[in-house]
Structures are given as C-alpha cells and as structure tokens.
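Below you'll find the structure I mean.
All protein chains but one are shown in place.
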Amino acid sequence: MKRRLVLFSAQVYVLLKKEMLQFLRDKVLLFIVLFTFTANIVILGKAFTLEVKNVPTALYDMSKTHESRLLVEGFRASGRFRFVKEIDSLQEGDRLLSKGDISLIIAIPADFARNLRKGASAKVLLSTDGTDSNQALIALSYAASITGTFFTETLEERLSLLIPAMAKGLVPQIEEKIRVRYNANRIDERYLSLMEMCRAAFAICVILTAASIVREKEAGTAAQLYVTPISKTTLLIGKIVPVIAILMVALFIGTLFNIVFLDTPIRGSYPIFWALSIPFLLFSVAIGLLLADFSRTFQQVLLGAFLVLMPIMFISGSLVPIETMPKVLQQLTYFFPLRYYLNITTGVFFRGVGIGSFWADALIMTGLGLLAFSVSVWFFRKSLD
Amino acid sequence: MRVGPFELEHILAVANKEFREIYRDPRYIAFALVLPIVLLFLYGYAITMDVQNLLTAYVNFDKTTLSARYMDRFASSRYFQVAKEARSRKELEELMERSEIRLGIVIPADFSRKLYGGKRAEVEFLVDGTWPNMANLAIGYVQAVNGAFNQGMLQGLLQRAGLMAPKSPEPIVVEPRVWFNEDLDSLNFIIPGLYAAIFMSFPPILCALAIVREKEAGSIEQIYMSPISSESFILGKLIPQLTIAFTGLVLLALLGTFWFGVQFKGDPLLFFGLGVLYLSTTCGFGLLVSSVTRTQVAAMIGTMILTMIPAFLFSGFFFPISNLAKQFILYSYLFSGRFFVVISRGIVIKGVHLETLYPQVFGLLIYAAAIYAISFFVLRKRL
Partner (left out) sequence: MEGRDSLHREASQEPVLRAKGLKKAYGKTLAVDGVDLEVYPGEAFGLVGPDGAGKTTTIKMLVGLIKPDSGSVAIQGQDLHENLKAIKPVLGYMSQEFTLYPTLSVAENLRFFARAYRVPDAEERERTNDLLAFSRLGPFRSRYAGRLSGGMKKKLALSCALIHTPKVLFLDEPTTGVDPVSRQDFWLLLYELLAQGVAILVSTPYMDEAERCNRVALMHEGRLLTTDTPRALCNASTSKIFELRGERASEAFFRLHQAQTSERAELYGRKLSVRVEDGQQGLKEELERIAEEKRLEVTQVPLLLEDRFVEILEAKGHKKRPMPPGGLPFRQREKGKPCIEVEGLYKYFGDFAAVDGISFEVAQGEVFGFLGPNGAGKSTTISMLIGLLHASRGHMNVSGVDMLKTPEMVKGRIGYMSQIFSLYGDLTVMENIELYAGIYGVTGGMFQARKRWVLGMTGLERFERQMTRSLSMGYKQRLALGCALMHDPEIVFLDEPTAGVDPVSRREFFDLIAAMAEKGITVFVTTHYMDEAERCERIALMYSGKIITMGTPDTLKAAKEVPKIVEVHPEDPIAAYNALSKDGWEGGIHLFGERLHVSLDEAKGRDEQSLRRDLERFRIRTIEMNAAKPTMEDVFVAFILQYERAKNQGSSETFP
C-alpha cells in the first residue's frame, strides 16, 4: 500500500512537472493565454460605450417660436441628441436618414406654439431610423420623456400665471426615483469584460485540455505514455491539474486587470468566486477530454471546439440576457454550467450578494461538472482503439 | 488565353481540380454551408435586442385605485411583464439578487394622498444594471410610462379646473414615425447584419486552409515546378471558394427572407452583386493569412482570432460604429465587414440604391485592391 502511494506520488510529481514545463516553454500558447486574460479584457472594456447618446439628429423647426426653441433646448440639454443639421424640408431629412447620416428627425410644425397656447394638440414629429430597433426605441423613449417634461413645465408656468395660488411644484406629478442596482452608473461596459473573462476561461480550458492530449497523440508520445504501467487516473490527474491551475492563475490575472484598468468592483467575496471556479473548470476540462477522445489532430480539436463552444457561450447569457431568448433555448441553458457561473460572477462582482443567493447555482454547477467529468473519464482509453 | 501572369487554361485546371475536391469532402461542405446556417438560426433566434416582457415585480404600499391604475399602465405595456407582487421591499431586493426580476417598483404609502393633494409623489424604481443595454431600455420605458401618466393627470386637472375642454385632445402629441424597420423588430436589424458578419470569418478560414493545405502536404511544390504561375494558381483556388461562399450567402438570404420573414426592400441583385465584391475581400483576407502561415492549424487559429471577434464587435453588427472609442474606429477599417454591414442593412431594410451606398462600395473596392496587392506581394517574396 505504502509502495503504491510512493509510486503514485512520484508519477504525479513528474507528470505535473512535465506539463508545466511544456506549457511554460510553449511561447505561442503562453502568449495566447496571457493576451486573452489581459489586453483582450481591457480592449473590450474600453472599446465601446453602450449608452445611447449623441444620437445624430436633424432639426426641422417650422414653428420658430419661443416655445419651439424651448423644446429644442430640452433635447439639447439632455445630452442624448447631437444636432447635426437644420433642414428645410422633410424630403431632405428623409434623404439624410436613408444615407445613414442621421438617425432622427425632430420636426416641429408651424402651428406648434399656437396649438400649445390654445390648448389644442401641439404635435411634435419624430422620424427615426428603425434599423437598429434597440437604439431607436431608446431614442424614442428619451424623446417622449423630454416632451413630457417640457409640457408639464410649460403648463406649470401657465397655471402659475393664471392662478397665482397654484405655485410651482403644486401640480400632481409622479417623480421617478430610479436606482440602478449593482452597476451603479448603469452605462457600464465593464460587464463586457467580465463576461469575456468567463467565456475565455471556458474556451481556453477546453482547448488547453484537448490540445495537451491530442498533441501527444500527434507526436506519438501518447502511445509511449500509454504503454507505461501508469494508471488512467494518474494520467488524467497529470493532465487536468495543470490546466486547472493555469486557468486559476489566469482568472486571477484577469481579475487584476479588470480591477486596475477598468475599476470593476468586487462587492462580494472573491474567494468564493475563485473556489467556485474549480467545479466550473472541471466541467470545461471534461468537455476538453471528450473532444480529445474524438479527435486525432489538433485541427479537429479546433473545429470541434468551434462547433461546441460557440453555441454554449452564446446562449448561456454572456452576450444576451437569457430571458430574452426563446423558451427552448432558455431551457437548454440549464445544462451548461456557464449559465450558473456567469450568475455567480456577476453576483460576486456587481451585485455583491453572498453564497446565500446562489448556492443553488453552485450546487447544480458542481453536479454538472462532476457528471461531465465522470463521463469523460469513463470514455478515456489508455489505448489507440 | 493570358492576361499578365494569369493564364486562363491554368486557372480553369486548378479550379476544376479544386471543385472536385470540395465536392468530395463532406466536412468541407458542412463547415462552409451548414455551419453558417446553424449560426443564422442560433443568432436569429437568440439575439432579440428588443427588450420585451421585462421581468418586473412591485410592492404597493398604497393600495388605492389610483395606484392600481398606475400599475395597470405597466401591466398592459408589452415592454413589462409584471411577474409578481412582493410584500416587502426586502422581498423585492431578494428577487433581484436571485436574478428573477430586472425591475422592481416601489409605490409609497402616500402615493395617492400626495397626488390628490396636488403634490409630487415619488415612486422608486430598482433597475438591475447588470445588462447595461437592458437597463437603459428599462429606464426609457419607465420614463415614457410616467410621462404619459403625468400628462393624463394634468389634463384631468385642467379639465376639472375648467381650463380645458372636457374632451379636448391631448395637449402635446409626439408623433413618432419609424422609418425602414417600422415595427421596430430587431430581427430586421440582426438578420441583414448576419449576412455580413457570418461571411467575415468563414470564407477567410476556408481560403486560408485551402492554400495552406497544399503547402503542408507538399503538393504546392509540384505546382511551383510546373509552368502554372502562382497568380493563376491562387486565382484558380479562390474561384471555387468564392463560389461556395456566394452559395452560402444566397442560402442565408433565402432563409432570412422566407424563414425569418425579413423581406428585401431594395434590389436583391444589387445586394448579391456587392456581396460578390464583399466575399472577394474576405477571401482576400484568408489569402493574406495563408501567405504568412505554414500549417493548417496556424492558419486556422490565425484567421479565427483575427476575424471572429471583430466580425461581431467591430463591424457595426452588434454595437453601432459610432459607439466605438476613437482609436478602435480606425481598427474597424481593417475588416471589410463594416462596409458590408451598412450595405446589407441599407439594401434589405432601407431599400437604398447604389448612389446612396457609394462610400461603402468605394471602401470595399479600395480594400479589395489593397488586400490582393499585399497578398500577392508577400506570396511572391516568399517563393
């Protein structure tokens, strides 16, 4: 028994050492991993702004009155709209719109002020480019709230003139107090980086595992290892532990870059995130092992990884919120730990919630990780059949 | 027949050989035609950028008809899905922590008292900011609902005060007129974008592989030894790739039109014509990669890293180019996708004509000229 333990630890030691040395000496791989968890993360955090602002807008003011100018001022002050051009006809606006130079036309009819004064319907025409429906909707809702505010303000003013008793602020009104949780200044691109870190951990873990096995198959060293008396378990420990260790370090580096360059908050417990990364990585390793079982060349691994990873990453809620997807896809996500892992990640970083609110996620994720791992171990053969 | 280094007979011989090889390789067909379709379906179904049915819960401490009417405004909107009435603020927060809701509404106990008293009532909205996009939309919708409700109340007040005719129209009307994508369906936005984005990575990967495969196998030496010029060889290799990619584009456009119902407003012929130009730029990108790589694995990793992410992030497909930080706008010009995203959406959704698209077409032409010139230069140097 003791001899077997000594043999086992000697074998594990030499295998771990070998894998680590090989990884550290593979400059290309090392570069790809480091790039993904450093520069890549920062680029994604800095390249975009998700806020809808500076909507290129053309103004067609036929009214040219004090009121119309006040309204336009309201639009301008919001900072959401950038007035590119004043136009003299709707045709011109349409042309600009179809060329894509502008996305919105604000047209104020000639009778705007008159109607407003006599209490008839004063119209404001908003023509928007609906191509990007998302942007269009946001722009329209901003416009609606700006005209609403404009209207109440003018009414208040008129009322206070007519009935001095109705001083300003006495109009019944709902005032919204909007509190954005978790991502205080909601226009936060940092989530892109954080999601990218999780996606990268998943993809790189799968590819590293599969590559380390398949490259040995290609080089013929696999056969050399398989004819030694080393057991399947020992062999797999030697393959898996280094990958998980590398990814744990990479995640740590990625987190550091998130914090230092993007000021990403950690409102929850980082150790919990780190610890829960292990079952997640275990699942990823298992996918990598299965991929390696069915591939003979590194090229097949890449193709397979592409086919398997893209959809999983896509539907697990790292690019679009899960609840906006069709029901079938939503249900599918329950089978992929990435879904739970993303929830845990945003929970720890943004929402600052404790294990209490995601213990179920952690449990299911661990279960799935262990299941996939057992399946992949069962599939793994120390032979070339 | 020959033009410069190009010899028709040789180009046809290589293309003919290549077509036979492609035809007999089911994996190639799967990668070149089936995978793009899979992606079209995946993205077409999964990316719905219109946030509808925003999961909402509320606490109503007021419990009056006015507050109920107010909540009705949310419940009847297609943008909100009022999932639950919570009993306490704490419950609301817990719901949000577990990601069960994205929006929480807290109606204070003095809601109707204040409003009836002609005062301002403060309603608290908790918005989950994890998804900035969604949060922005949620805030916009909330503001729109409130604006409408306020106007209604004010109107009622004025009518009661006799300052306004009882059945007078709304005092200020925003008349939104949406162009091009009238029902604001994001599918109309996504599908034409995919025509561009998907073909930004597949043809380059396949082109690079097709050329590097011969390098790796060594058969390219046999070509070098023969009187076939490398220019004819490459053209002969590209023609089948371009044909396959074009077939893919047609297939995707058919599916987009008839399955997803995103109809062409503009001229499909113009679309396909410019599509050929676009595909030849992306094939050119693969050619460039193949000229500097020696193994299929390197070519594959290289093209994937270079094209996959930019296809979706820097082409204007996912985020508007105007939302890019300045230094990255320049970067986006490295990929021809940004031109075709505009062209595709222009023709499909807006129905624009060539004269509107000339900057993009011009961009594609310059891009094509540059990438082929560089590739042939590098290739010639390497021989």
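Note that the chains are named A and B in the order they appear, and that numbering of residues resets to 1 at the start of each chain.
We adopt the following convention: contacts are C-beta pairs under 8 Å (C-beta built on N, C-alpha and C of every residue); 3 or more make two chains touch, one makes a residue touch a chain.
None of these values were measured; they are calculated from a predicted model.
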Contact partner of the left-out chain, one of B:S76, B:Q222 or B:Q263: B:Q222
Which residue of A:A10, A:L30, A:A77 or A:A275 touches the chain not shown here: A:A10
For subunit B, residues in touch with the removed chain: 9-10, 12-13, 16-17, 20-21, 24-25, 217-219, 221-228
Sites on subunit A contacted by the missing partner chain, in the whole complex: 6-7, 10-11, 13-15, 17-18, 21-22, 25-26, 219-221, 223-230, 382-385
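Please note the rule applied: only the chains that are shown with their structure count from here on.
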Subunit A-subunit B separation of Cα centroids, rounded to whole Å: 15
Subunit A - residues contacting subunit B, complex: 32, 43-44, 46-52, 54, 56, 94, 97-100, 116, 119-138, 140-145, 147-152, 155, 159, 162-163, 166, 169-184, 186-189, 191, 298-299, 302-303, 306-307, 310-311, 314-315, 319-321, 323-326, 329, 343, 346-347, 350-351, 353, 357-358
Partner subunit A, residues of subunit B touching it in the complex: 31, 35, 38-39, 42-43, 45-53, 55, 70, 94, 96-99, 102, 114-137, 139-144, 146-151, 153-154, 157-158, 161, 163-165, 168-186, 188-189, 296-297, 300-301, 304-305, 313-314, 319-320, 322-325, 328, 342, 345-346, 349-350, 352, 356
